[in-house]
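The complex appears here without one of its protein chains, the remainder shown in place.
Order of writing sets the labels: A, B and C. Residues in every chain begin at 1.
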């Protein structure tokens, strides 16, 4: 076992390594590849949507296909692109920022990834197996429960599996952040990205079970004849709406909070100042998370809950503007008096502030329940959430990937190209979505395959589509940048940004055990403290000693594969009960893998002190 | 540390909290409690759904007529007792007395099995005597889903504990498996916690009407 | 870098473009040109929120641009280390309290208007003659039942101006949402027991466009309807005419008479009622000749009607009429001749003197 960390070569060895890895840095790369791929898929779906809406009465895609495209666009972007890309950032940065050798449960980390991956693949298989889900990403019953074909079944099974992965990931980061911090890394010295990852994980923990239950009920209704949402059998579709949004609203903060944290780190780094109002920022993050659970019904103002419920949820929703505002102003005042370097990550961050603020304003306008009777289910809502999601989450992902790219790959994305990608994306973004506010108010509902001519909606839709093309250009330039950087392969130092936090105190990319010696943290912005008041290096908290590492494992892959197979079985047993065999076989693979995992001792291995001195594993 | 973890622990030795003596154990302990926090929301969603649909029985029997309390009472007593027996198991674990721990875990499993058997019998009766099925009305769907989810938890818990008992029968207690036993017992208690609400909210309140 | 100048120019361009667009929008459709009580009340709330947002936005952007211009790293200042400020109690309190105040200013009218719009019991003195209409949304059309009046129609909703008309909303299949932007906000129509209520109150006569706002299937975007607001006198006459419609009247032209027979023989009548009868499988066709549009989206002329009768799937994908009438074996369920005759029959169904033309 002691040779496990010897370099293996060859493509298949490399592939096997990635299939079995439990190293958080490699899992980050897996999330990046899969999430990036799904982002492109979701983006292409978005482009098709926009092309269909370029002119009134367009026949570019059929009605049925349009509904599949819009459903898959929303679902893919939220669950298969944004979430995993956020997990990329969390995986690469959180353990390093707190001075840990890995996450608390490396095995579960890998399991989380593979569940997400197979869930996503299952969902997208629907395209090739008779049609994708077509009831919107919100899958409101009874439209979803009565949707013909198997599209919605794929939605249910795919999200169930990938949702389980997310939940596991959330618990993992919680325990990691709580239990694995280096000596001296108190809660109030954690970088904001770590803090917001902590809060996000809490949201995942409490929000996803509601989705799990909702999906089970829908699965039972569609596949096993239950009647939860069927009014003629005493069911009630409002239950689905509640369950979906009890999950769904926290979900949008799950998406944006980690990036709030990231922006805090980036602004502080590139302004050369500590974060203004650190403790207020932490407090605001927690408060947003807390309030996030009490506002879900703002998506249901027109469902008919009555004025009392609507008013309560309207006020609770508005309250979230306060902690968010605290954040906006603290960011501005971090830059105030600083020395701002406009690098590419900073550029995305600086663009985020006004974009997100605008999106937030849209949110507060929506929160005014009475007014939402006009906005709801129109392009005003589409405009709002793309402003916060693209302007907050996607900008953040571009910023974060550029920022941590050197940590992940040891190479630096080209700055010029980065700016070249930024501008078309930024301009295109505003062109696409700003005008949609007005489209909505001028009477264009969302999820419309066609709009009618001569109703004053032409110009707005045309502008919106043109903007989307600009975004595509920006994305493509970013991709070219990635390819060129990888081909050049110029190595950079451990700290290319002159940054402040722990992850920059070790080489890029880090050795697989991260820290040769666990560092001693002496203040907020641990590395900065050493740069200003020490010799620029972290002081070790322990003498050089053996390092205990977990073993790689193929079991997570197998467990997820089993569920993937079972998924098909459950879906198709409606047509032919012999498919139940597939379901049973799949479940058996999963259970058997679990069984193997629990009876086989997994004690890991040690890297010996002597090897560390020789520099084992550092590339 | 790894080889050390497998060293058998004997009565009279330290540590007195073997489940939390290693970092892995501490992680497991914390992670599992968090998981239970999530499970709380999961069951709340099921309870909520049940409460919303409990009167949607269409032409089927309403809850008052359907439920009998004798069986539920017996099941409750069995499950409560099994909670106590697993407490005994952990008590002996803390004294590093492996044999007794295994014994009490075994008793817990037997009680769990009889609970599950009675539950299956109960469902059978409902389906065959009362025509109360999963598909007969929204009430049926909600009832079987809530109680069935609990039953599935029981079944999974049994598989888990049995695996632990058999796997470790020969090698005794050590720092590697102590957290596993501890966490399994937490899980078992949680199942009991859920049952307390099920017998109160579903059966007793159903009977009251 | 000159990027920032570029950016502010873009923003300027935007805002002027937006102002131009805001004035536009179809007056029969736009929520920005309220023509009824609900839309009006909401428009005020919208404007209040816009004012608050503009105020906050100006403050944020002012600080933002100042910071970005003033505190960029200067050339030869790469080594400059700014003061590491921890925070500022006063400022932090300021940007906590001011937003709270602004939100209270927004929240109070929000609550007020939410309750006001939910008030669907007629005032005491209007109780007797308040008009209540049961609205049912179905894939992909709308049905209206004027309670206590024995009048049922589909698609075109006639209401009197100058008073609140009360709606009770349900759905026959999946959720829909009833939205007439220029008159009032939307409300979902739920299948099952959860009936919703709202009111319409049009200030002026007019034909207002209504749309389905809850995703309901392939033809969700084609589920348009019209609200036709006429003067109270005209409305009374309309209701009277509708009540007394003679469903057995023989059409004048030969072709329409044959059309009437075909309407029975080709199975149309199985789903469509003519005359006041409860919500059936398909829209009620009593006043079909006066419809503003066919199927909600096509101009009302014979050519379009024949197109609809022969190829409904091309007009409204996923509709429930396809395959239920005429020759179900054939590629086209009705021959050109049959379709033409049925069209003639339907287009002469004009039982009332009150038509959309009167709503001007």
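The definition used in the following text is that a residue touches a chain if its C-beta (ideal position, glycine included) is under 8 Å from a C-beta of that chain, and two chains touch if they have at least 3 such contacts.
Criterion: contacts and distances are computed from a predicted model.
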Complex member absent from the view - protein name from UniProt, among "K+/H+ antiporter subunit F", "Cytochrome c oxidase subunit IVB", "Hydrogenase assembly chaperone hypC/hupF" or "ABC transporter permease": "Cytochrome c oxidase subunit IVB"
Displayed chains contacted by the hidden chain, counting the whole assembly: A, B, C
Option from B:6, B:36 or B:103 whose C-beta touches the chain left out: B:36
Touching the absent chain when the full complex is considered, from B:84, B:113, B:127 or B:155: B:84
Residue of B:44, B:71 or B:103 touching the missing chain in the full complex: B:44
Subunit A residues that touch the omitted chain in the full complex: 178, 202, 205-206, 210, 236, 238-239, 242, 246, 293-294, 297, 304-306, 309
Absent chain, residues of subunit C that touch it: 193-194
Hidden partner chain, residues of subunit B it touches: 1, 4, 12-16, 20-22, 30, 33-34, 36-41, 43-45, 47-49, 51-52, 69, 73, 76-77, 80, 83-84, 87-88, 91, 94-95, 175, 186, 189-190, 192-193, 196-197, 199-201, 204-205, 207-209
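Going forward, only the chains that are shown with their structure count from here on.
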Geometric centre: closest chain by C-alpha means: A
Computed distance of Cα centres, subunit B from subunit A, in Å: 33
Residues of subunit C touching at least two other chains: none
Residue numbers of subunit B (touch at least two other chains): none
Complex interface listing, subunit A residues touching subunit C: 62-64, 67, 134-136, 140, 142-143, 146, 231-232, 235-238, 271-274, 276-280, 302-304, 306-307, 310-311, 314-315, 318-319, 321-322, 325-326, 328-330, 332-333, 335-342, 350, 353-354, 357-358, 361, 364-365, 367-374, 376-378, 423, 427, 430, 434-435, 438, 441-443, 445-452, 454-456, 459-460, 532
Interface residues, subunit A side, partner subunit B - complex: 104-105, 167, 171-172, 174-175, 178-180, 205-210, 212-214, 216-217, 220-221, 224-228, 230, 233-236, 239, 242-243, 246, 548, 595, 598-599, 601, 603-606
Contact footprint of subunit A on subunit B as seen in their complex: 1-3, 5-6, 23, 26-27, 30-31, 34-35, 37-39, 41-42, 45-46, 48-49, 52-53, 56-58, 134-135, 137-142, 145, 160, 163-164, 167, 176, 180
